[in-house]
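All protein chains but one are shown at their positions in the complex.
Coming up: subunit A.
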Amino acid sequence: MADRGGERGGERGGERGGFGRGFGRGGRGDRGGRRGGRRGGRQQEEEKWVPVTKLGRLVREGKIHKIEEIYLHSLPVKEHQIIELLVPGLKDEVMKITPVQKQTRAGQRTRFKAFVVVGDCDGHVGLGVKCAKEVATAIRGAIILAKLSVVPVRRGYWGNKIGQPHTVPCKVTGKCGSVTVRMVPAPRGSGIVAARVPKKVLQFAGIEDVFTSSRGSTKTLGNFVKATFDCLMKTYGFLTPEFWDETRYVKTPFQEFTDLLAKPTKGLVIEAPVETVEA
């Protein structure tokens, strides 16, 4: 991902004729033939991500290699493409699409609410909820929102620290609405002891063994799922003795990659390219 990002950045800057496809785009300006050809063209545009935020630009250039660097400084992630680049093994699954209705003067207006969970089964999980008038739009939007909300999940041991962490490090509880979900460390081989719906979220998080206990109106499965996700978010919020050491502060990516104070002030030097590239 870092290589891919760096390589793409190099290609952009070095090749002056990179916008030569502007000619091709201009030729597509005839409005008549737009409808059919447009969807194919639109997919190509979607593959080329143009970052909007500073963090997005840093990720695209390949200056940030792991998503943990973003989590360390609690930087808000505003573009889902950042997550796609930094967490490559992300899988998504639609948990439920349910219609929600609103009473209007002209009858009922039905919209669809999609719940999507994404995760790499290895410590990163996200949950997205989106309402839209059409199912496909709702699913697409929910996947994007889920990617934006990917959080790290801390795993630990139940007893002996042998092998890889397999369960939650301590008892944690999460709440949403009236539903509270409590996760308790379990010995290896217990599996995920939970209802079907939160079990899916825990599987995507990469937790292998856990005991859960829930309270409240778990019939409202939307709240149940969100309570489980909230519980997973809290695993890294729990202060355990490993964190008792003094923090060694690291520069944020913005400070690290700024050229502001590093170079001596000179006049702006921009040179035109030596050779012109025919588009």
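Here is the rule we go by: a residue touches a chain if its C-beta (ideal position, glycine included) is under 8 Å from a C-beta of that chain, and two chains touch if they have at least 3 such contacts; residues count from 1.
What we mean here is this: contacts and distances are computed from a predicted model.
Engineer: Have a look at "Serine/threonine-protein phosphatase 2A 55 kDa regulatory subunit B", "Histidine-containing phosphotransfer protein", "Programmed cell death protein 2 C-terminal domain-containing protein" or "L antigen family member 3" and point out the UniProt protein name belonging to the hidden chain.
Structural biologist: The chain we cannot see is, by its UniProt record, "Programmed cell death protein 2 C-terminal domain-containing protein".
Engineer: Among the options A:Val59, A:Ile139, A:Val153 or A:Val210, which residue touches the chain absent from this view?
Structural biologist: A:Ile139
Engineer: Which candidate, A:Pro76, A:Gly89, A:Gly107 or A:Gly237, sits in contact with the chain we can't see?
Structural biologist: Candidates A:Pro76, A:Gly89, A:Gly107 or A:Gly237; residue touching the omitted chain: A:Pro76.
Engineer: Out of A:Val118, A:Ala186 or A:Leu221, which touches the unshown chain?
Structural biologist: A:Leu221
Engineer: By the contact criterion defined above, which parts of subunit A meet the unshown chain? Give residue numbers in ascending order.
Structural biologist: Here the touching residues of subunit A are 9, 12-13, 16-20, 22-23, 25-27, 29-32, 38, 45-46, 48-55, 57, 75-79, 94, 96-98, 100, 102, 111-113, 129-131, 133-137, 139, 141, 145, 148-149, 151, 196-197, 219-222, 254, 258-260, 263, 265-273, 276, 279.
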